[in-house]
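The other protein chains are all here in position, but one chain of the complex has been omitted.
After this line comes chain A, so read on.
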Amino acid sequence: MIDNSPIRTFIAHLVLVLGILIVAFPIYYTFVASTHSLQTILRPPLPLLPGDRFVENYSEALFGGVGRIGGVSVATLLFNTTVVALGIAIGKIIISLLSAYAIVFFRFPLRMTFFWLIFITLMLPVEVRILPTYKVMVDFGLIDTYAGLIVPLIASATATLLFRQFFLTIPGELVEAARVDGAGPWRFFWDILLPLSRTNIAALFVILFIYGWTQYLWPLLVTNRNDMNTIVIALRKMISFADADTEWHLVMVTSMLAIVPPILVVVLMQRWFVRGLVDTEK
């Protein structure tokens, strides 16, 4: 390190602390608001320290049901969102593993056509085919179902590309050795390929779980019933622009409950998260 004067280091720390304040403040303040009564929130400015309504607010939202979203409890919303996020992450990983396996370890007519068909879906996000996709959902009767929330989102060009890239680095000798020892394609996949892909799968899982948890446009389109909403969509419904009858204390509790699970995943699996982020973008 060169000319690291104490003043420069101090300034660096100062800027970083300011940065953290900007980054963390909205989340901290939401937590503060979630522990105050509605009356306190409606009289700004809000105190900077948490209030004493933590237990009341959280239990009211979690189990009591929220009026503006048809009396559905936040516990139901959390359950829905967990199912959707896990379904999308696991579904994407499974079908991408399978198709990358086929494309790398087998030779068959139309192999590259299939690869490109999967690859080009990168260029067709929901936003560019919004109405016709909705019509398909209606025709299949998938509105307001978990399948409708999950299945259309589990095709994944990124994950397939990533697994393909990784499989290509596996030496042919390994495949040969497995075959000499009499392992069939399934045995090879299960006993050799999957254990080798563990870190890749973990890294991808973090990214995809967040992706699933934070979906907005898709759940907005395919859910009408309040008890099938994900937590993000329900939150949107709980806020009224006129804000006269918005139950802000419950909104804040719900926001916290919507934010904390994915943050825990990211922070606890930080190593894989950073890896997955860098991998999926390359």
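Here is the rule we go by: a contact is a pair of C-beta atoms (placed from the backbone, for glycine too) under 8 Å apart; a residue touches a chain by one contact, two chains touch by 3 or more; residues count from 1.
As a convention for this text, contacts and distances are computed from a predicted model.
Considering only "YdbS-like PH domain-containing protein", "sn-glycerol-3-phosphate transport system permease protein UgpA", "Transcriptional regulator, IclR family" or "Outer membrane protein with beta-barrel domain", the record for the omitted chain gives "sn-glycerol-3-phosphate transport system permease protein UgpA", by its UniProt protein name. Panel shows chain A; residues 1-4, 8-9, 11-13, 15-16, 19-20, 22-24, 26-27, 29-30, 33, 41-42, 44-46, 95-96, 98-99, 101-108, 111, 114, 117-118, 121-125, 127-136, 151-152, 154-156, 160, 172-173, 175-176, 179, 184-185, 188, 210, 213-217, 220-221, 232, 235-236, 239, 241, 243, 248, 251-252, 255, 258-259, 262-263, 265-267, 270, 273-274, 277-278, 281-282 of it touch the chain omitted from the view.
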